[in-house]
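What you see is the complex with one protein chain gone and the rest in place.
Labels run A and B following the written order; every chain starts at residue 1.
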Amino acid sequence: MALPQELVTEFNELCTHYPEKRAALIMTLHRCQEELGGWVSPEIMEDLAAYFEMEPVEVYGVASFYPMFRMSPPGEHVVSVCHNIACELRGAPEILKKVCEVTGASVHGTSSDGRFTVETVECQGACTTAPMFDLDGVYHEELTLESVEKILGGLS
Amino acid sequence: MIPAGETYLLNRVENQGSETLASYREHGGYIAIEKILEENTPFDQVIEEIKDSGLRGRGGAGFPTGLKFSFMPDPEKDPRPRYLAVNADESEPGTCKDRILLREDPHGLIEGILIACRAIRADAAYVYVRGEYRKEYDNFFAALAEAREAGLVGKNIAGSGWDCEIWTHKGAGAYICGEETGLMESLEGKRGHPRPKPPFPAGFGLWGKPTTVSNVETLFNLPFILNRGARWFRTMGTENSPGNILCGISGHVERPGVYEVPLGIPARTVLEEYAGGVWKGRKLKAFFPGGSSTGLLPAASIDVPMDHDGLKEAGSMLGTGAIMVLDETACTVRAMEVVARFYDHESCGQCSQCREGTQWLYQIFKRLENGQGKVEDVELLDSLAHGMAPGKTICALADAAAIPTHAIVRHFKDEMMEHANLGRCPLSHDHQLDEQREPAEAGA
Partner (left out) sequence: MTTIQIDGQDVEVDATKPLVHALHTNGTDVPTYCYHPGLSAVGSCRICQVEVAMGDGPGRVVVACRTPIAEGMKVFTSTDKAHAVRRECLEFLLKNHPLDCPICDKAGECDLQDFSFAEGQAEGRSSEPRRNLDKRKSLGDVIVLDEERCILCSRCVRFMEEVPKTPQLTVSGLGARSTISTFADRPLTGNYQGNLADVCPVGALTLKKFRFQARVWNLRKTPSTCGECSRGCSITNEVLRSNELKRIRPRYNGDVNEWWMCDAGRFSVDRHPLEGRLSGALIRGETGLTTAPARVGMERVADALRTHAKPVVLGSAWLTVEEGQALVDLSKLLGVEARFVAPGPNDLADDLLHTGDPCPNRRGLTELGLTAIDSAQALEAIAGTEAAVLIGERVLETIGAEALTEVPATVRLFSFDTVALDAPALRAALGVPSSIERDGHWVNVDGHRGMLTIARPAPADVASIVQSIEELSSRLSPAETSGGATS
């Protein structure tokens, strides 16, 4: 597999922002995850290694460090529920339970119909609007059990 | 000594289109940097003004900003490229203030960045935005494009002949990348492992070049200081902690939100007058004054002044000024289980004491909360926290886990012992549904 040309063009421009090309690696990992299946596959790591003239193992070391990079394919939708202290104080455990109930996925798992992956995440910076989850890159804040049902149930 | 009332930080965020260049200009934006460029104000004069203002870093460490800027080497002696790294990684639990500035007033940050770059004579700035802040990143990115187009960023800024580039960059979910050297490693495309110091960033920073790392809110203050002067800045706050801060307050309060307050304001005032007091008519039990790393203080400390000295005297720290409130039904052991779990998750793993210690602390708090704790665990927690910090590790994440551990042992030992003796959490409750706050009562 090779990186799609549009991405390569984008990456070439991105690299001009830095005195050393390799600095763009994390930005490119984000873009690959966004555009190529929602996770960072071994193929993506090999392609990026070739692009940056690094060894695949070095790309792997970087990708595996950051919680936002998924190392296995997710469901259609990813629900990231914050379970840190401000959200805990505003009922995060119940929200998490509700999310699992509505989606049919267990925590750090994917529902059997492949629609939802549910994960817990650390503080997302929505403490004064807790509790929250991030759904496919969008924050949903001040959640209630009802709003969880509405937001997730309402997805096509 | 604390005059209530004068605000400047959040004055523009409610404006329609506040994130646009037009709106920023309308409200006096870019005047400070344009003046500096027009008058060719010497860099050291800019630094002097910042030093005189007494501005201290708003990212958690509270280091005097002017002093930090003065650490950069003389370009005559060290002609290598030089950088400003803007820390928009905001991941300290409880903290959500930089987010507002990035999203609602990005031009204010851009101007602050330009002023800082001028002061430290940097060629370029990199704005490291945490990966989860997508809207914030997009708004800032759009503002940057506007600024570039208007000739305010890039080559020959405002026709002055000065070149300064600003680039955006994303993080990917690691708290440790908010540590200044972890941030630099991450920006260079590597694992976010903090670097041993020395060398310090001003001597060896991004790609080994002189670098200053500054927090978003810190830089955001600069246009105000340069426009209105250090003397004006010192009319707010306290002697050693001048200015206003964005104080977030969350947890068991009626009106959680981010409020602009003068430094030195009593925590009680923030709680009662800004956040509407403890919710549901309940009593205060405990609170984190400045993010999870600052540790719990008991209700009796609620009159503590929210500034660097006041909180230090109370045995805690200002940190990011993110207050998190626990009411009488909350369990401090459960709170620490959650907090310890966070540090276990975020330790980069380099230092033996932190890698193993953060996990160990979490395991003990978890057992204690779930009824499998022993009386000896209380002493053990304190002892482990002592083995982790201070000054024994590459960075302060170990301290960030150790300090709240010491704090709960100091202030809530009885509650911890009760857990051990009872063999369960004495406050075990099911987080009833009626504790959910109605969306209509949303704070700022």
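In this section, contacts are C-beta pairs under 8 Å (C-beta built on N, C-alpha and C of every residue); 3 or more make two chains touch, one makes a residue touch a chain.
All figures in this text were calculated on a predicted structure; none of them were measured in a lab.
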{"item": "Omitted-chain contact residue, chosen from B:Phe43, B:Phe69 or B:Trp360", "value": "B:Trp360"}
{"item": "Touching residue (missing chain; options B:Ser23, B:Ser160, B:Asn227 or B:Gln350)", "value": "B:Gln350"}
{"item": "On subunit B, residues whose C-beta touches the chain left out of the figure", "value": "174, 176, 191, 196, 344-353, 355-360, 363-364, 380, 383, 386-388, 391-394"}
{"item": "Absent-chain interface as seen on subunit A, which is shown", "value": "42, 45, 54-58, 60-61, 64-65"}
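Simple rule for what comes next: only the chains that are shown with their structure count from here on.
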{"item": "Sites on subunit B touched by subunit A in the complex", "value": "81, 90-96, 98-99, 130-135, 167, 169-175, 186-192, 207, 248-252, 256-258, 288, 292, 322, 324-326, 330, 334-335, 338-339, 342, 345-346, 348, 431, 433, 435-437, 439, 442-444"}
{"item": "Complex interface listing, subunit A residues touching subunit B", "value": "17-20, 22-27, 29-30, 52, 61-62, 65-69, 83-86, 88-91, 93-94, 121-130, 134, 137-139, 142, 144-145, 147"}
